[in-house]
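Shown next, in structure tokens, is the structure this report addresses.
A protein chain is absent from this complex, but the other protein chains hold their places.
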Amino acid sequence: MSDHIVWIVLFPLMGAVACALSGALSKKLCYPISVISMIASVWASVHTMMQAIESPVHEISYILGGWSLDLFPRGVGIEFRADLLGALITLVVTGVGLIVTLYSKVPVQRETPGKEPMYYGLFLLQICGLAGIALTGDAFNLYVLIEVAALTGYGLIALGSNRAAAATFNYVILGTIGASLYLLGVGYLYLKTGTLNMVGIREVIEAQSLYDSPAMQVAFVLVLVGILIKMAFFPFHAWLPNAYCHAPSTTSCLLAPLVTKVMIYVMIRMVLTVFGVEFSFESTLWTEVMPWLVAVAIVCAAVMALAQREIKRMLAYLIVAEVGYMVGGVWIYNYYGLIGSIFHVISDACMTLCLFLGAGIILEKCRTTHFDGLRGLFAKMPLTMIGFFIGGFSIIGLPPTCGFFSKWYLITGGMVSERWEYMVTLMFSTMVMVVLFFRLIERIHLAVDESGKNLGKGHGDLGLTEEQTRFDEAPLTMLVPLLIAASIVMIIGVYNQEVVDQIEVFLRAYNLPTGVSYK
Amino acid sequence: MSTAAVVEDIRPLIALLAPWAGMIGIIWAGEKRPNLRELFTFIAASVQAAVVLSLVPIILSGAVVEFHIWQIFSYVPMLLRVDGPGLLFACVASLLWIATTLYAVGYMRGLHEHAQTRFYSFFALSLSATMGVAFSANLLTIYFFYEMLSVSTFPLVTHMQDKEARTGGRTYLGYLLFTSLCLLLPALSWCYVWLDGGHLTMDFIEDVGKVGHFSEATQIVLLLLFTFGFAKAGIMPAHSWLPGAMVAPTPVSALLHAVAVVKVGVFCVYRVYADVFGAEVLANMSGEEWTMVIASATIIISSLVALSQDNLKRRLAFSTIGQLGYIVLGAAIATDRGQGGAVLHIAMHACGKITLFFCAGAIFVATGKKYVSELRGIGRKMPLTMGAFMIGALSVIGLPPLGGFISKWYLALGALDRDAMWVVIVLLISSLLNVFYLLPVAVTAFFRTSETENDPSFKEAPWSCVVPLLLTAGGCFLLFFWSDVLLQMVGLNP
Amino acid sequence: MKRAAFILVLLIGLLLAWAAKDFPTWGDPHAPASSSPVSSHFISNTGVDTEVPNMVTAVLADYRGFDTMFETVVVFIAGLAVISILRGGPTRRTRDREFVVDFEPDLIVTNTVRLIVPVIQIFAFYVLAHGHVSPGGGFQGGVAMGASFILIALSWDLKTALTRFPIERCFTVAAVGIVIYAGIGLLSMALGGEFLDYAHLAKVLPVSPEMARYHAMLGVEIGVGFTVSAIMFALYASLSTDGRMQDGL
Partner (left out) sequence: MVEDGSIFSQLLVDRLNYFIYIILLLIGLWAMIAKNNLIKKLIGMSIFQTAIILFYVSIGVKEGATIPIYLPEHDPHGSHLKVDVNGSEKMLPPEVLESSLVPGYSNPLPHVLMLTAIVVGVATLGLALSVCLRIYRGYGTVEEDELLEKLEREDARNTGRPRRRRPRRAPSEKAVATEKLKSGNPRPRQSRTNRKGAKAGSSEGTRNDSTKSVTEKRKTVRKPRKKTSPKPKEDNS
């Protein structure tokens, strides 16, 4: 049976309910419950992935409620569809979720004492929502799941300090606008096609050739803008840096790698599956306009990242820049760009996870993530720093981390489409990231301070106190997830071909231009 | 070459992994057991050198050794292949690593340096990356090891951890990562995608000259991207990281910035010229002379700059830039003898220049002096060191019976094969400039009298510093007399 | 800033108006949405599939039951989030008094409410249970039920209401609601169907598959009602007291 696909969502859901119920008994139960339900969810998503690979059409369809799909256009029941893309993203979501769950024990106790049941409840529901987004085949169900993810996100962020609550308000407003625009767009789609099933909508668009209909064009704009707001694409990014920066550290570890990436997945899904390649790329002006917007977005986000003096805030702007990469990868409109975009979704989730876990550990041990607090941390926490740097190298795009390979495909895509503006900004932001991370490395390894002065006498004397150089690693529940994440970054890099193969199988179903030389 | 017999062998991988194993041992031994730690370095270096040397007979018999590690992309494997030029480079690097290790022990202990464990670990890592470059069989593989080398040498360059080190490290990484990420990566991606008939592996044997299918303009752009992209080759204007990197401890300057890192750069450039574009394509390219002009300009300008440097290590650094120009020039000449001469020059210059760096370091350890003007009369106190310096200088200048002569001879022959008389003139002028900036150092040391002649602190450096430099100075002679083996390795008949 | 916002809003309006030109006219029975096979299927087959006369209920709880489950989860999330956002944390001392209302419960009001509340609650059950044949259902019933508790809190004070329905119990009840919903889905899965495929419940219920759907929908609606009523009250209780659960309105 292909029941696994629905278990992916159900395990976290049941875990969340169990956490809420167990709060009355003992707050200590929440952590093990969360871990167990996440392990089960990962197990289910691995199974789903295997089934999707093995199935002849490379996708699994599961109609909730057992309704038939015979109708044209389909759409009577709600469908869960795991094609290879959805299965991959689900695997990423649950995997990242599991790692963050493992990590959460110490910081949750410290940052939100007494609220563990609610925290873990929201936390698991967040993963549930995100995994559901990756799996659902119904445009309206997607809206509901987006709201599940969004509301849990608001809650998880606002749980922290008053400052976090203030940051959340913007997120609520912008997030609601984004989701509502998406809902409106789906309404337009429904109005014109009469179904809500994603494949059904495309079937109708193709059958009735609705390519030039103004309503469909506006529906596309609404859906796209809604998703762009939710993914913090540059002009709409205002909610992201503050929200991620002031959120409790576990929250930012979960949200930062997943939320924006899953939204990019939604965009790819909308572009390819719902509207179809012909509508999205060839009957709108977006293909011409978007790469330029992306170029502006990447440059602005990168420059803003340069101005930050705090790790979490810097990383938040990096995410905005990375969102630009991925959106650009889609809109340069070719086979390689899309491979790069999808692969970057996966690899960026892993490396952002790595960086945020590292930042969380720094916050836990040093009580600050400001650059000035990092002097000579390498002596104190070498393993953490190695994990953090692996994430950083991956963001820069050094082989053999996974960041290199996704960047490789993005660059290739840009070349094939001759989108030089995208290429140049990609290079520019790569250099910005080199600066960002080697600036951190200077702080951490060379122990220089803001003014560039070395406070010690040189020759090994870095002006650090005994306390600062004593080996003092984070607790194992935090360190091990970080190292797992770092090794995943490397493993995905080394075995990138296994992942790319699946993406290629997925993309071959769509008629994408492949450039000059593709066989 | 494409008909050469292929031998599957794991030995290249062993040469690659020996430093990793050594690094684990080094970290395990740590600061508390320095002797054990340095023993591990020795063992790793010796194993590497032994493995590399054991490959020599196979290569001399005309075969190549291959080892497939993993598949980078479905269409590009990470393939190790040992051929003549690669093996020559590997031999030089691994043998000189042994000498450098010996030297480093004396140097680091003599100066009571901090964080020696880190130093030895990353040193080993760099050598692994160097082996990887030497043994790479295609462009992407070479790129991987190239980047690994950039990152793993950063802690070595910034070893002093002070402001100067920070500046040096910034320049170093800034240049290397900018060029490799912004110039090299697009060029690579261009090569892999835009070749007609699907993906190529850009293999150094199978796909030589396939870039000839591009338009002329594209070819020139690619050639320039590669030439400047491999910024480790120090072609002007992408050279200024090298003098900056001289803040590193002398063993690092010696091995990495005279042998491993810069030679990796020129070796990559050589691979691009000889095994990606190939002599045929280059000969038919109309804009190709410009690369020769750039290389020549680099040679002359850097020699002139070297004349004005008073800091001995900086002077040597600019000398290195000039000598790297020779190699790029040789590769760009695109004749068999020119390119052979380029590879030979990697070995010859390495041996000579490392001697000079060792001497500079030995002087610093013994007397604390860094500037040429301070060296008056030092030759009488440190005759062995300065004698070796003399030999090294003469080898770099290119006088027989020292190694440097052979390579310059073949470079000149290659230029004549192409009827490029002006290249020969450039070579002559630059040799003359070499004389002007290297010999005065020795002359000052031996023939000028110092004001502080009776300073008792002037003595020879510790034996572990002196022995390696004597060995490498001897190596300069040996390279001259064994040049026929080397010539055979690079595929030239003596 | 405001002018820019105004222009932006106007532009969006123009865009939407331009799109509206392409829409079918109001009430057009041949509009794609109204005439689509999906919609016709709901109208013509609900009776056969589920025997529920109210198509909205059938579509809500059965055809699109998965949406509704997550909708319930959204309500649950709102409760969790509001409580956890407001609970604890430093309060502004000077403003504490704003929430304190000093009054005696009014005799007339309390007595009227005493009479009304049972009626409201019975009506809530009616709305919930009768949702199959008339407008109504779990959400509506749940909201009415929650309103009855809010009415108690308004006429006496929050403490009185909280003694009848403590905030911890709110969460238990809300969670139980979801457990009921998901449990029915899981049960149908355990009986060999797909998730939320109620027809398979006929294997354990002494009715036909169609009636099994009918009854399962009732169960599902009850679950929704649990969650909604509990969370509505919990929302009111925490929002009106700034999370301190005392001295509220």
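We call the chains A, B and C, going by the order they appear; numbering starts again at 1 in every chain.
Criterion: a residue touches a chain if its C-beta (ideal position, glycine included) is under 8 Å from a C-beta of that chain, and two chains touch if they have at least 3 such contacts.
This one's a predicted model, so the numbers in the text were calculated from it and none came from an experiment.
Asks: I'd like the shown chains that the missing chain touches, ordered by label.
Replies: Within the full complex, the chain not displayed touches A, C.
Asks: Among A:Val172, A:Met431, A:Val480 or A:Val505, exactly one should touch the missing chain; which is it?
Replies: A:Val172
Asks: Check each of C:Phe139, C:Trp156 or C:Phe171 against the chain that is not shown and name the one that touches it.
Replies: Answering carefully, the residue with contact to the hidden chain is C:Phe139.
Asks: Decide which residue listed in C:Ile77, C:Leu128 or C:Ala147 touches the omitted chain of the complex.
Replies: Residue touching the absent chain, from the options given: C:Ile77.
Asks: In the full complex, which bits of chain A touch the chain not displayed? Write them out.
Replies: With respect to the unshown chain, the touching residues of chain A are 140, 143-144, 147, 151, 154-155, 158, 161-163, 165-173, 176-177, 180, 183-184, 187, 190-191, 196, 238-239, 241-243, 309-310, 366-370, 372-373, 449, 451, 455, 463.
Asks: Determine and list the chain C residues touching the chain excluded from the picture.
Replies: So the residues of chain C touching the missing chain come out as 1-2, 5-6, 8-10, 12-13, 16-17, 20-21, 23, 25-29, 31, 33-34, 38-40, 42-48, 51-56, 58-60, 64, 67-68, 71, 74-75, 77-78, 81-82, 85-86, 89-92, 95, 132-135, 139, 210, 214, 228, 235, 238-239, 242-243.
Heads up, the rule we're going with is that only the chains that are shown with their structure count from here on.
Asks: Where the centre of all protein Cα atoms falls, which chain's Cα centre is nearest to that point?
Replies: A
Asks: For chain C, which other chain has the most distant CA centre?
Replies: Taking each chain's C-alpha mean as its centre, the farthest from chain C is B.
Asks: Could you give the separation in Å between the centres of chain A and chain C, each centre being the mean of its C-alpha atoms?
Replies: A distance of 31 Å separates the two centres.
Asks: Averaging only over C-alpha atoms, locate the centres of chain B and chain C and give their separation in whole Å.
Replies: 73
Asks: Distance from the CA centroid of chain A to that of chain B, rounded to the nearest Å?
Replies: Once rounded, the distance between the two centres reads 43 Å.
Asks: Mind pulling the chain C residues that touch 2 or more other chains?
Replies: none
Asks: Counting only residues that touch at least two other chains, what does the list for chain A look like?
Replies: Residue numbers touching two or more other chains: none in chain A.
Asks: Give every residue of chain B touching chain A within the complex, in rising order.
Replies: Residues in contact with chain A: 70-74, 112-115, 143-144, 147-148, 151, 154-155, 158, 160-163, 165-166, 169-170, 173-174, 177-178, 181-182, 185-186, 189-190, 192-199.
Asks: Name, in rising order, each residue of chain C that touches chain A in their complex.
Replies: Residues of chain C touching chain A: 15-16, 18-24, 31-39, 41-42, 62-67, 70-71, 73-74, 76-78, 80-85, 87-90, 168, 171-172, 174-176, 178-179, 182, 186, 189, 193-200.
Asks: Inside the complex, what are the residues of chain A that reach chain C?
Replies: On the chain A side, the touching residues are 3, 6, 10, 13-14, 17, 20-21, 23-24, 62-67, 71-73, 75-78, 112, 114-115, 118-119, 121-122, 125, 128-129, 132, 138, 140-141, 144-145, 147-148, 151-152, 154-155, 158-159, 162, 165, 188, 190-196, 200, 204, 213-219, 221.
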